[in-house]
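Note that one protein chain of the assembly has been removed; the remaining protein chains are unaltered in position.
A and B are the chain letters, set down in written order, and residue numbers restart from 1 in every chain.
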Amino acid sequence: MHVLIILIEILVLFAVIMLHVAYATYFERKIIGHMQVRMGPMRIGWHGLLQPIADGIKSFFKEDIVPEQADVVTFRAAPIICLTAMLTSLAVLPFAKGWVLANINIGLLFLFAMSSLSSYGVILAGWASNSKYTFLGGLRSMAQVISYEVAMGLSLVGVMMLSGTLNLTKIVEVQGGSFGGMYIFPQIIAFFVFFIAMLAETNRVPFDLPEAETELVSGYATEYSGMRYAIFFMAEYIGMMVMASIGTICFLGGWNGPFEVTIFPPFWFVVKVYAFMFVFIWIRATLPRYRYDQLMTIGWKLLIPLALGNIVLTGFIKAFTG
Amino acid sequence: MESMEIAEKLQDHFSEEVLDICDFHGQVGVVVKRERIVDILRWLRDSPEIKMDHFMDLCGVDNKKRQGKNLLRLEVVYNLYSIPLRHSIRIRAQVPENDASIDTSTDLWCGASWHERECYDLMGISFNDHPNMRRVLLPDDWSGHPLRKEYPLKGREEWSGLEKLKHKVVKLQEFGLSDGTLRTKAERSQTKGNEKS
Partner (left out) sequence: MTRPITKTVNVPVADGDGERYTLKMGPQHPATHGVLRVDLELDGETIIKCSPHVGYLHRGFDKIAENRTYAQSLILTDRLDYIAAMANNVGYCVAVEKLLGISVPLRAKYIRTIVCEMSRIASHLLWLATHALDIGAMTVFLYCFREREVLLDLFEELCGARLTFSYPRIGGVRQDVTKNFVDVLQRFVADFPMHIEEYETLIDTNRIWLKRTVGIGVLSASEALELGLTGACLRGSGVDYDIRKHRPYDAYDLVDFEVPISDDGDIYARYRCRMEELHQSGRIIQQCIDQLPPGSIISEDAPDLVMPLHGQRKVEAGSSSYGTGLIRLLEEKEHFPVGDIYVSTEVPKGELGFYFISDGSGRPYRMHMRSPSFIHISALPALAEGSMIADLIANIGTLDVVLGECDR
């Protein structure tokens, strides 16, 4: 019986998230459209509201092309690795008090593990397509994930030190008692590092080098079409949501808000995640793209020292204030 | 300096080389032999009162149907301009048909490289010591030089790669992407005409 309940919970979460992903694309296209003096999708449904569904149906029925020279098994598996890793990490996210599938004690580490795993999908996709563009995209992705994972992990160490736990639910609960109910105030440096690393981890502008469409023609996804391409897309959007959720949980006080919304407990959580998403999109509409070596420079020479410094600072303050 | 003055100075300097000076609408062209063309160009570029620092244009001309004394079959035309002194001159080097070659000017202006490649490609004048004397606009396996006067406007024959392309089209048939025939433009218009009639 217990298993059945969990299965139903998983199914509900899956459905809700998929719907969110679909409408996150709509959200992005509309916002970016209005920022760029155009309308975004307008044709299907009222103001293009049914566009994501139409896109889904279209990509589902498109021909699934596998290049002749590709490594077929890896080629097919790569998008699934991406999507699975991203979906799995949803399991540990607490959307509200008690609204979590698996309340494990190493939630934060688990999230890191999954987000690293999803980059395997990208690398394998680049490798298996047997095209030089995808290969370069895969290489870039590998280098990017390795260097920014470190910065991101280090930036969250401060949060761990303050809260004294890796359990995400507990982090939120402990956080509620701190100044302003958010760790963003004592951990402003860490938040800065985290935010930049988050953009890089999700391959968003200005760090979208693995898929830079004008250089590498969509990088690792060049050879993909139809549903498999859509799966990469979904993985990317879920990745954005997961990263926004980590940010919300670790720095913005999770589901805590100025007042409680009893009919829908995750209200504040969703609001904060969408605020993050909006910033993602806003940045995409504004900034150009970094060059590969500049990206590395920022990662290793700016973010990691900053994150390390933040750890030392937090340690000192914690030691002196008890 | 007036272009005519430059031309006269050039004649003083290279009296052996200069064959003729012609003036048309204020533009002066100096007809020269090809042997010391690089020296002439270097002199024009480097002498302080002339300073032709901008290599405007280079092109080949086929003189087959053109009247004029001192003209050989082919000709390479250099248009030079001096940005600081604001004067220009045209050098017309004569190239015989049986040995269609001339020394390269890429040592003076590396930007002349593609001009010369184009001249070789379309006019068939090759440039000695050019670092990369290959066709630039036409496919590498093209035969003939289209800007020669005897080259017909519609070309001589189909491009040699066409057969290969036809094979590919037949192969594409397997995937239902083509009806298995590749027609040239002439053939296409012919079939269109047939359909009409």
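Annotations
Methods note: contacts are C-beta pairs under 8 Å (C-beta built on N, C-alpha and C of every residue); 3 or more make two chains touch, one makes a residue touch a chain.
Not measured: the values here are computed from a predicted model.
For the chain missing from the display, the contacting residue among A:C82, A:A96 or A:L136 is A:L136, taking the whole complex into account. The chain that is not drawn here is touched, among residues B:M1, B:L19 or B:V77, by B:V77.
Counting over the whole complex, chain B has residues 22, 24-25, 27, 29, 53-57, 59, 61-62, 65-67, 77, 79, 83, 86, 88, 90, 109-115, 118, 122, 135-139, 146-147, 151, 153 touching the chain that is not drawn. Where chain A meets the omitted chain, the residues involved are 32, 35-38, 69-74, 127-128, 130-133, 135-136, 205-206, 208-209, 212-217, 284-294.
Basically, only the chains that are shown with their structure count from here on.
Mean C-alpha position of chain A lies 57 Å from that of chain B.
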